[in-house]
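Pasting a structure here, questions to come.
Note that this is a trimmed complex: some chains were dropped, and none of the rest were shifted.
Letters A and B mark the chains as written, and numbering starts fresh at 1 in each.
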Amino acid sequence: MDLKLSDEDKLVQRTAARFVERELLQLEGSFLKQTKPFLPPGDPSRRGLDAHLRETLREKLKKIGFWALELPEEAGGGGLSHTACVLIYREFGRTALPFEPPSIPFVVKKSKFVERVVAGELSVALAFDETHKTGDLSEVGARYRKQPRGYCLNSSPVDVLNPSADIFILPAREEGLDKIGLFLLEKAMPGLVIDGEEDLTADQTVARLSLTECALDNDRIVGNEEDLCRLIATEQLHLAARSLGMGRRCLEDSLEHARNRVTFGRPLSARQAIQWMLVDLSLKLRTSTWLTLQAAWQADQGLPYFHSAALAKKCATRMAFDAADTAIQIHGGYGVCKEFPFESFYRDARLMRLLNGREDEINKKIAAQFVNQ
Amino acid sequence: MDFRLSPEEESLRVKVERFVREELIALEPDFERAPDIFMGSRWKSRAKLSSDPEIKRYTDLMEGLEKKAEERGLWYLDVPKKHGGLEVSNVAMIAATEELEKTSVPLELGNHVSNILYACQGEQIERFLLPCIRGEKTACFGLTEPGAGSDPSMLTTTATPDGNSFVLNGSKMFPTFADVADFVQVFARLPGTQGHKGMTCFLVETGTPGYRVTRSIETIAGTEPCELVFENCRVPKEQVLGEVGKGWALNQSWLGSRRFLVGMRCHGEAKRALYFLRSLIKGGLAEFDKLSSTLGAFVGELEALRSLTYFSAWKADQGLDVRSEAASVKLFGTELLHKVVDFALEVAGPSAYRKVHQLARIFRHSRSTRIVEGTTQIQHHIIQRTLFREGTAYLELM
């Protein structure tokens, strides 16, 4: 057993940490700061990164090689291990600035779009609404059938969380059969409709994607059931990694605040109610960290890791939510203000808990494995 | 022992029930997409200023409802009789609120009068109190300061006596709606005093030279606290609320009968979240068997919250010290609401996380309720003080 990071992983982690500190945390304050002294009536508007700034940051990312992380080097990607990706996303999770290396589903490498995707000209999103609930395949609702020179797809509306993407990856079940295929859909294709875009409580939108007799060429099927499971597990590791970063940031800032803030003649850090909250958080952070790293290591070793990734995702996203909740509580009135990052983490983490397998569904899967093992 | 409402309380409850049924329920679809500002108590002040036609539509609806409520004699419930109100009991206020909370239309009965403003005396009554009761003016509450919490000894805003006036210097954090209020109830300390000694409350009108609202701050909950600055702000001694140097006791007192409403509001919001789940179950979108255990546990907890709230209100009506009870209701209610909405979201999934969805609204709102008007930690502290001072005697039956 050797739980030290390899030199290579350590380098990746340090590079990511430096980028986050120098490029992102520097900007976070001004990003969160309200622009007008007085608010207009109505709900706060959705926050997003300025397009120009986003472009600049993306170029910087490319320069340090943090681009298309999971894709193999021959496809123009970083060829990074699951462990390395976890270490990177974990660092990017520390800031409320909504920016991280784009996650490119590995199935894209099989498509003719791969070059334009790697070049950043096309963005890809997963249309995984159905799998969000269970983190498995039981809810896949879209249907396909083979037809001469390709496939025909139909799907009642599914929620997509990144409706502005250019390409969507959608799982569908073969009509009358149980076989699952992963399809690559271009936004502009006939039969594909995206509508009903609405704000979520996190700073992003959701829209409905539906397919009506949508005809696809043969090359648009980019994966099978196993690939879908791997994509879900990869997403789970991604969410877990981001959560670890959020958790660490919340803990760090809360410790700092508790040390400095004096009430009734003593610092908050002298109060057991505050200490206990932070102790519990540190424990959850630690266990989530090891569950996530272990799942990533299993993936890298070619060992079964779907269950571990699901467990890591469940524990880590819950930890991140609790971490944000604790940070808000310890910061009191400031905690709920949008100028501090905690309420943003709180809203994001609540959504992350709902994606790619809800707690209850993951618990049931783990229980089924336990009972049948 | 008798758990029934008295005939007067019951008749008020029935009136409110009828009002909800006849006037509010039908408007629920209209309010589905109303901004967060229409939740909670003080939408009027800020929303009224808007020229946005959508917001205007809601304010018009709300104003229409207010008028109807007033016509039905449901407006001045908690106002003392000497100021023309009904001065109903704490229990009656809870019963009325319970009925009102059965709808998601966010109407509250009566204008918001701060819990200390009934301490107005002499000409203060006509100038500050009555306009608030009548809804002609709104006030904000300036106690907390930047970088400080609920600790009175940290209060640094000073009130220096100068002839017949006091000169105020300092700044305040988090008074909600200060940017649109007509006056502020601000706490400051006399020079050379420490702790809660020397604290004094002043009523300072917006526009008074030296008093500025510097900004309003975005929060998760759609409440918009402000930052205030006092720079050599001169306030005549006639604008001291209560007595000079007795501000802390004033702040600790609670005048009027709205003290336990937070319990019934949390109860109502949580119930509505569970009703949403019920609609999913009935619509075949969620399985009863999967949810029933947790659902039943929460329904039971809500029943406990309801009991605690009524009991506390009743105890207050007996003229007894209810600081610990008020803290218990706040603590239990806000923490329970937080857990209920978390469960409801977990069941309903991302589609209920849409910004305009009622669960998402409750989610955002409930986060702030565990902090504003005394954090969960402060409530714990208040309860332990009584517990260790009085032992189990104060939990005894009467």
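Heads up, the rule we're going with is that a contact is a pair of C-beta atoms (placed from the backbone, for glycine too) under 8 Å apart; a residue touches a chain by one contact, two chains touch by 3 or more.
Computed from a prediction, not measured in an experiment: that's the story for all the values here.
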Chain-type multiplicity across the complete file: A x2, B x2
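The rule is simple: only the chains that are shown with their structure count from here on.
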Whole-Å separation of chain centres (CA-atom averages), subunit A against subunit B: 37
Of subunit A, residues touching subunit B in the complex: 34, 37-44, 129, 132-133, 159, 161, 198-202, 206, 261-265, 273-274, 325, 328-329, 332-333, 335-339, 343, 346-347, 350-351, 353-355, 358-360
Residues of subunit B touching subunit A in the complex: 35-37, 46-47, 49-50, 52, 55, 144, 147-151, 153-154, 173-174, 179, 214-222, 224-225, 290, 345-346, 349-351, 353-356, 360, 363-364, 367-368, 370-372, 375-377, 380
